[in-house]
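Have a look at this one.
Note that this complex is displayed minus one protein chain, with the remaining chains in position.
Going in written order, the chains are labelled A and B, and every chain counts its residues from 1.
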Amino acid sequence: MNNEVLLLFGCGLLLMMVGVYMLVLYRNLIRLIIGVEVVAKGVTLVFLAAGLFRQDVAFIQVLIVTFIIVETVLAAVMLALVVGVHRIYGSLDIRHLSKLKG
Amino acid sequence: MESFIGWILLVPPVAVLLMPWASRLGRWAANTLAVVAAGLPLYFTLRLIPAVGGGLEYELFGARFALDSVSLLFLVVVNAVAFACMIYATSYVSHLGGRGKFFALLLIMVFGLNAMLLTRDLFSLYLFLEVASIASYVLVAFGLEHDGIESAVKYLLLSSVATSMVLIGIMLVYMNAGTLEFASLAAALEGTGGPVPGMLLLAAALFIAGFGLKAAVMPFHAWLPDAHPSAPAPISAMLSGVVIKVAGVYALARIFFGILPEIGEVRTVFLVLGTISMIAGAVLAYFQRDFKRILAYSSISQIGYILLGLGLGNLLGLIGALFHVFNHALFKSLLFLNSGAVQYRLGTRDIEQMGGLENRMPVTAATSVFGTLSIAGIPPFNGFWSKLFIIMGALAAGQTAVATLAILVSVFTLGYFLIIQRKVFFGHLNEKWRDIREAPAVMSLAVILLAATCLLTGVFFHSVTSGIVEPAAVILLGGN
Partner (left out) sequence: MLLWVLLGLLVLLAVGACVFRDLLYVAISLALASAVLAGLLFHYGANIAGVFELSVCAGLITVLFVSTVSMTKDSDQGKETRMGRGFIPLFLLVFIGLDIFIVRWLAGALPEIVPGAGSGSFQDIFWTLRSADILGQVVLILAGVFGISALFRLKAKEKKHE
């Protein structure tokens, strides 16, 4: 059982790393949002692994359902913002959004 | 009395549901509804102060919420600032359009923060944090100008990484304890004894990074100097005054002083990160020319003070940190609202172009002086006392170097705020601004309320600290 837990957990972490990789290196806003979604898939897997480890999948699936709703609302708001960026700049390249500096 | 907790939670969402209908009736209806819906939670919170005692519990449709002194302190801060911002917004929002939507989102943000403070479950804490965050992303972009949308995107992408880290941390804690409820978590994790398990150390690191990003502590601060200045002024005031504290400081304090077993290194991390933020925020603020960017960097510096106080871990340090949460919320939202009033009239945030506004905008200028004296820690204003507590806490903990740095940064803060005062309000009046008038009366009313509260909490600091701050600090300290 623990092997499966570790496998799921590791796979979730791997997906998160791939997602963060996209967030760090990609420039197209839609790709960045895909990166956020890939991270979210990884988080869901980690949830599943944790539930399996505690042998309480019924409990964890309630959390997963809530998380999916959060993820969806977040994705919708992000995409609405992207459409806003497109209307103002005519570009989805994050490097063009450089009027601000940290 | 317990039912007040339910009212605090329910009034804002109900007002949100009524908002489309009210804004169809007219401006006055939307304004009234918004101010009442922001005022009622403040009223209920103030009524709860004498009743809180050792803590209250309340069940809302079967959902369990609870209140203790720590939550209460933060509730007072959230609802007081939200009330002032809402009054201010009724006038400010006119040039943005979308009045009803603005009020609705601001009320959703207030709900999210209040619910975060009242919940006693780690996953619900995350959920309500996300509610407040989603409202704040949209509100930052609400002006639909390029800088607002840009910084909202930046804020959102960084936040989503932060919340993922928090979620992994929560799952690691769950794998250890098998529950997510605060009380049973603390009990389950306490019994281990010996060294803290590695998984919990990893979870602690993830919580510090995740909530540290929400609090804009120094290595994780990149989003704040963009997001806070480009938001509409009432939202800047809410974000800098309240959101970074509830989403960051409150969550960190709750988790590390109440739930996870005591990890000595965490204190050191808080102390180091706090000191770095305190110094670097002040230095970076000095080099800005944009009124609101100066305030944003100074928020990083002041969050540094708060984290430093938490890291000291003695009663004086904790009282100082929590009192500074209270004070910083008041004077930073005051200053942000004033910068918004200046921008509202002048249409620019560049301090080099301003000057001599004291005669044109007397209320804004006078209240800004109050804010400046408070943030720089000049007695008898409130900022003086909280910084004094933090410095005394540092000395009591034997951190003489940290105490010295805190004093120096305080002097430096006074320096760069006096530069703002001189460039914006004093000196020669720029001919361009000959016809500038004072900000609308409603906006002035909101800043006068905040400025008066700053002075009053400074003069009567003892009743504030002994009334609501010290019980909270005692709970944090006893939670270990």
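As a working rule, contacts are C-beta pairs under 8 Å (C-beta built on N, C-alpha and C of every residue); 3 or more make two chains touch, one makes a residue touch a chain.
Owing to the predicted nature of the structure, the values given are computational and were not obtained by experimental measurement.
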**Item:** Options B:11, B:52, B:81 or B:131, residue touching the unrepresented chain
**Value:** B:131
**Request:** Could I get the residues of chain A that touch the absent chain, sorted low to high?
**Result:** 2, 4-11, 13-15, 17-19, 21-22, 25-28, 30-31, 33-34, 37-38, 41, 44-45, 48, 51-66, 68-73, 75-77, 79-84, 86-87, 90-96
**Prompt:** In the complete complex, which positions of chain B touch the hidden chain?
**Reply:** 9, 13, 16-17, 60-65, 97-98, 101-102, 104-105, 108, 111-112, 115, 119, 121, 123-124, 127-128, 130-131, 134-135, 137-138, 141-142, 144, 175-176, 178, 197-199
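Just so we're on the same page, only the chains that are shown with their structure count from here on.
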**Message:** Averaging over Cα atoms per chain, report the distance between chain A and chain B in Å.
**Reply:** 27
**Asked** Residues of chain A touching chain B in their complex?
**Response** 16, 20, 23, 29, 32, 36, 39-40, 42-43, 46-47, 49-50, 53-54, 56, 63, 66-67, 70, 73-74, 77-78, 81-82, 84-85, 88-89, 94, 97, 99-100, 102
**Prompt:** How about chain B: which of its residues touch chain A in the complex?
**Reply:** 123, 127, 130, 134, 137-138, 141, 144, 146-147, 149-154, 156-157, 160-161, 164, 167-168, 171-172, 174-175, 178, 222, 225-226, 230
